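A single protein chain has been omitted from the complex, and every remaining protein chain is retained in its original position.
So that you can tell them apart, the chains are marked A, B, C and D in the order they are listed, and the count of residues begins at 1 in each.
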Amino acid sequence: MNGSTAFSAAPRHAASTTPVLEVEDLSVRFTRRGEAGTQAVDGVSFSVAPGETIGLVGESGCGKSVTSLAVMGLLPKRGVQVAGSVRLDGQELLGAGDRALRKLRGADMAMVFQDPLSSLNPTVTIGVQVTEVLKEHRGMSGKEATEEAADLLDRVGIPDPRRRLGEYPHQLSGGMRQRALIAMALACSPRLLIADEPTTALDVTIQAQILELLRELVQGSGTALVMITHDLGVVAGLCDRVHVMYAGRIIETADRGDLFARPRHPYTGGLLASVPRLDTTRGTPLTPIRGSARDAIPWAQGCAFAPRCDSGRDDCLTEVAGSTVPLESDGAGRELRCRHPLTVPPVAGSPTTPGADR
Amino acid sequence: ASSDRDESGTAAGESSASGGGGGTFVFGAAGDPTMFDPALATDGESFRVTRQIYEGLLTNAPGTADLEPALAESYDVSEDGLTYTFALREGVKFHDGTDFNAEAVCFNFDRQYNFTGLAASPAASEYWQNNFGGFASTPDVPSLYAGCEATDAATAVITLTETTSRFPAVLALPSFAIQSPAALEQYKADELGGNGDALTYSEYATAHPTGTGPFKFGSWDRGNKTVSIVKNADYWGEAAGVDEIVFRSIADGNTRRQELQAGSIDGYDLVAPADYQALEQGGFQVLPRDPFNVLYLGMNGGGIEGTSANPALQDVRVRQAIAHAIDRDTIVRSLLPEGAEAAIEFVPPAVDGWTQDVTQYAYDPERSKSLLAEAGATGTTLRFYYPTDVSRPYLPDPAAMYEVISKNLTDAGFTVEPTSLPWNPDYLDAVQAGQADVHLLGWTGDYNDAYNFIGTFFADAGGGKMKAEFGGWSAPEVFSSLAAGDSEPDVEARGPLYEAANKAIMDFLPAVPISHAPNAIVVAENVSGLVPSPLSAEDFSTVTISE
Amino acid sequence: MTAALGSTRRDKIDELAARAGQVPAGGGGVSLARSAFRRLRRDPVAIIGAVIVVAFLLVAALAPWLAPRDPLEQALLSEVRQGSIPGSREGFPLGVDQLGRDVLSRLIYGSRQSLLIGVVSTVLGAVAGMALGVLAGAFGGWVDTVVMRFVDILLSIPGLLMAISISVLLGQNQYALMIAIAVTQVPVFARLLRGSMLSQRDSDYALAAKALGVKRSRIVLGHVLPNSLSPVIVQATLSLATAIIEAAALSFLGLGDPDISRPEWGAMLSSAQAVLSFAPMLAVYPALCIIVVALGFTLLGESLREALDPKFRR
Amino acid sequence: MTTEPTSPASGPLLQVQGLQVHFPIRRGLFVDRTVGHVRAVDGVDLSIDRGTTYGLVGESGCGKSTLGRAILRLTEPTAGKVLFDGTDVASLKPEPMRHMRRRMQMVFQDPLGSLDPRQDVESLLAEPLHAHGLGGDKPAIARRLRELLDAVGLPEAALRRYPHEFSGGQRQRIGIARAITVEPDLLIADEPVSALDVSVQAQVLNLLEELQERLGLTYLVIAHDLAVVRHISDVVGVMYLGSLVEQAPADALYEAPLHPYTRALMSAVPVPDPVLEDSRERILLSGDLPSPANPPSGCRFHTRCPWRQETRCDDEVPVLRELAPLHLVSCHWAEDIRDGRLLPKSADEVAAIQGVSVGPTGADQPVDSMIGGVDEPVEFR
Partner (left out) sequence: MLRFIVRRLLQLIPILLGLSVLLFAWLRALPGGPAQAALGERATPEDIARYNETFGLDQPVLVQYGKFLGRALQLDFGTSSRTGQAVTTEFLERFPGTLELTIFAMVFAIGIGIPLGYLAARRHGSWIDSSSVIGSLLGVAIPVFFLAYLLRLLFAVQLGWLPGSGRQDVRIDATHITNFFVLDGLMTREFDAAWDAVLHLVLPGIALGTIPLAIIVRITRASVLDVVNEDYVRTANAKGLATATVRRRHIIRNALLPVSTTIGLQTGLLLSGAVLTETVFAFGGVGSALRDAIANRDYALLQGFILILAVVYVLVNLLVDISYGLLDPRVRVR
């Protein structure tokens, strides 16, 4: 058996503070013949250190998945313009050749996707899908790879792994499928793991199992984890640092505790106020953000959130302020893209600004 | 009776081949044969093969429709025309080694006369019934055949019950070729099975046909659609020029032509007139057969019960209007191969009885119009039937022929309502049942006698009426003139009688004769010795192939 | 000044805010068909297909004005030499056919009959097939079983034989031809519609309609059927092309329209094959017409398939 | 806009008694035979009072939707009674049933899928009126539609638009508007918000509450998100594998969940509060939901239960009993668990003991090859 496993006790880069992943000014634009382009990601920067978990949160369509795909180099080749810089352990990924990227993917950086059924090839056994990574990157022989694969499945908590290796995805339950995907991602002890809504398709109890598994794995191995989700609860339980995205840009960055305790951006505040909570009583009205993400205006015209924002003022628009709304440092370890941030911490039931709904 | 049976003829005559270099001659036929017992066969593709295997008492001289001795060296006919005495060729052996003799001749005729059961059904022994009438077992149907007697090994005497112009010409037909009595008996030629809805043929007919001809049966590969016959080394006459002939069935005309051009066949039949030029330029030999046929536009006066043909045609002026409307010369020039001629009557000029002296209907649309106006039938609707999926020697492209004639008729003031049907059986059934107002059909002669044409068409079909195809015209003058010709035993005396009949027919105008067209057979440059027969009765034993 | 400016911006934000939470701006509602049409208009493939189809429809409609000559006029009489008739000739842009008729005019007039055959037989086939499909898809159970077995039977008879037997039964005329072609299309439409209806029958909107107390017949005919039609529409465009091709095949077998003077591409093609060896263009022209029209319909069908695909629905 | 005066509030609006929905598993050589049943709903009793909201939670596949549909008879119940305002819905003939539907309506999970894509909003909303012959003449209907749009917060311009032109939240508003068109008494909402983003979800939840207040509606809300259910429900039922395992007033349930499954469920819901998240005790369940075609014997939860005891759990079916006022639970050991006399095992331990095995829950749809792959019958060759 090959000694190095995904989550053996000692993190390889335990003490190192150099980030595993540095994303700088990443922009992704989709262009289609005869249509106006879509700026899906617009100058996003963040970095992840070994053993760190960062969260990317935001509503549907805000660019979370596109960011992660850009990092992995998995965006379609045609009709996409990517700009900026993505460095893995200092190595620039944008513009790297397909071959070089394939070497890194699966080995140094890995990804777990949202829907575990559709992310698994229905016509190939779990065993093959796990061992193919091992063979590709760790040069294992068939037998070794099978041993290792069984071991991996065992470690992600799939009972009776040997039997499962011979089964097809549809024969596994949702939780097990997601575990199998995680096993594949972890097969080569990647330095970076990106999880794109890994639990959204799962039931609450299964979700808890998977989150627990991820938590253990990251803590044990020093892997850097990027957690993409729209579920603030998941973020609250798992992430060290959180980046909140809106309409392709990061609008607020903070450490977990800070963010939830003292959201500064009205959007973040609105999100927190929208979530019904187990500990509030019946009848407490929620304070949703009005409108939907469709109502965003282009960043070039000002703050994209301005049309839905209750604390919006006239200088939220570029023409007034004379410059785009910048992402600025906002106290220790915080960044914020807002000219009129919240001051009062929003508590459910006490809306930030009156006159919420509609 | 059918008015179409152009591919019947007589079996191969004496060999005149030079005994060439052997080899295999591959010939492209247009269809599969059914089997090889000529007494039971009815189709041209089967006859094409049996003609090479069997011989009759008489045959047609190469390249003509004239009679010539074959297995009979000569014959005598009695004064009353009822007794024929044949002097047979001696030293001839069947392919199975048995002797050919007078016994064998009588065996063959008696065999057919004594058909019973399924073999006596019209589906099986069509030719016998057409030419000889009934069987021993059907006393109510008169038979021409009275008996056959082998007076000695080399003399056979056939007696008839009445005088007819058909005899002895029919003896050159392949159906009356002489087959080996031993083989017929051994392979149970007469035991026709009847399983389900159809006849099954005997082992003799499908695998062991045995005659005296220059070729012996080889094999029949249905999957590959080929029949092979091999040279009969013991042939009494001149041996065949090739070792083997393979008949390949290729239904599509373009395919046949291209296969010849590609060299995978050495010759084929039913050459499309349009291809003559290209083939000749390509160095192939297009061998036209002398026209021995007639194409006509049948007309139906509605005299048949159960049909609804146009009564306007009862008026002879309407029929004349149709005759004047058709532009025969243009048709001959543009739709038919070189050598075709416009028909002024129903027999080709080569046949005794043809005369210039009949009423002629020149192309004259104005005349048609005025005739129609006279008859008060302007705008008469004609239901015009034409066949599809077929190409006949006299009618290479029925659709084109229909289009031109239909245009002619329209120009002359008729209204045309077309109906097209697949040739067999739909079209033949329909027009012969008298369903069409006008229709296209023709005839290729079986032998050189005018009655074979005009008698077949216009003789009294019973009840003083013509057959249904011609709408049951009642034309006593035509009937009597035809009967006079048929019952005249003296060949010389028949000519004038037939001329009179032709005149009567063209006056009555039961149908409009259109053209006599040659058709051709084509062979590769290195093939020689094939003599085209007006009856399509080519003898392949004279064929040789050079390298 | 700044204040004034500021207040106009303020208005703008208010206006934006007012828009938030409301339906998207723009003109009237865009139905699914309209939005599919919009997508089609942006699809170059669809445009090519539509241009081809429309062009041929125009040609068919304007045949009497477009055709330089009478398509029936035979120029045989003036001909002296035999064998020289088909081919190019002065004054005839595409030459003349065996009977000396103007090929261009015949092609132009031929578009009428060919398109008619395509449309009529496709409509007949689609209507009959859809009736079966609705029966099976709406009722399910034993009706479904019986209907589908019947469709299986139809399918297992070679199409050509079916066409032939129908023309034998009905007699040979252009209507029999159209019916014969239509019948070969019936099982395809039936199966397609049934499959599509089966999947739509269990859809949420059908269930929703039931929950609202909508009558069953209205659910089937008013909701399930219209939503099951898009594969049928696509198939219909494709069938239009195949119907024209099948008509040509039947003409080749001599089972076409008996009035062969009436120009029709399939008949032109099959009659041209007699002179392929020296006037191949006589076959090429109608073949090209058939191919181009088929291309038009197919392209249109393929892009319809995409335009109507719910996957692309936004 | 008020509901028609209901009969003097005597008893609950909806009563479900012993409701069972079993889907036959058919298989056979020539004629299909039933070889087993999926017990999607297996003996559920519940009742909902007028004007209140009943929240139903449970994991995927436990039978929530089936229960909802069976109540509306969109799926035929196998056994049991559904008493709606005193009438047994399950025994109504088709036409009376159709009329009864006016009083009981449904909001679906997938807002887009439940709206006929070919209808504009106007005809979507008018359809139930036509179906029940309500709404009067044209202008009256138009007025009614405007009222409806107003009630769900959509502009009038929405009438001529089609479902695909709206955002998810707006579509769900249309779905709700359609359901209340006929002024029903009962509204069953099957996961009305789970397809929506949180901020939109909050809008829809607020809308539902507001409507209830204004129209006096009675809700049965199905959801898998306990926070959502808690937020709007008066009474909450927890389902596991076809049966109710616990039912209690919302506050009581959340304060003191009694059934092990409820406890596990609650501890598994992520809360957007890092402090709480870090501190709270997690009860991780092992394995997945067993197949309803082959449910475990005894207590259905025993294969995953951290409190499972050697005795009773495996073979004795627990009944729903009232442990506290209005607080029903079906667990043999509920009192001991509540009082801390029994301690849970970890998920790994449970898995080890149970030798977890989970049957495939995946789709094995029969494929009708005749449906797929039809192509042009160009066979004229």
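Methods note: a residue touches a chain if its C-beta (ideal position, glycine included) is under 8 Å from a C-beta of that chain, and two chains touch if they have at least 3 such contacts.
Model, not experiment: these values are computed from the prediction.
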item	value
Hidden-chain contact residue, picked from the options B:234, B:252 or B:357	B:252
Residue of A:120, A:225 or A:338 in touch with the missing chain, whole complex considered	A:120
For chain B, the residues touching the chain missing from this view	1-2, 24, 26, 31-32, 34-35, 118, 121-123, 126, 193-201, 205-206, 221-226, 228, 246, 248-252, 254-255, 258-259, 261-264, 389, 422-426, 428-429, 432
Missing-chain contacts mapped onto chain C	149-150, 152-153, 155-158, 160-161, 164-165, 168-169, 241-242, 245, 248-249, 252-253, 266, 269-270, 273, 276, 283, 287, 290-291, 294-295, 298-299, 302
Interface with the undisplayed chain - residues on chain A	69, 72, 74, 98, 101-107, 110-111, 113, 115, 118-124, 128, 132-133, 136-137, 168, 170-171, 181, 184-185
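In this text, only the chains that are shown with their structure count from here on.
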item	value
B-C or A-D, whichever has more C-beta pairs in contact	A-D
Whole-Å separation of chain centres (CA-atom averages), chain B against chain D	86
Distance from chain D to chain A - Cα centre to Cα centre, in angstrom	31
Per-residue multi-chain contacts in chain D, two or more chains	153, 170, 203
Residues of chain A whose C-beta touches two or more other chains	290, 292, 294, 358
List of chain A residues in touch with chain D within their complex	59-60, 117, 157, 159-160, 169-176, 203-209, 211-212, 230-237, 256-257, 260-261, 270-290, 292-294, 357-358
Chain D to chain C touching residues, read off their complex	69, 72, 74, 98-102, 105-106, 108-110, 113-118, 120-121, 127-128, 131-132, 153-155, 157-162, 164-166, 170, 175, 178-179, 182, 203, 368, 370-372, 374-380
Complex contacts: residues of chain C adjacent to chain D	21-24, 28-33, 35, 148, 152, 158-160, 184-185, 187-188, 191-192, 194-195, 198, 203-205, 207-215, 218, 223, 226-227, 235, 238-239, 241-242, 245-246, 249-250, 310, 313-314
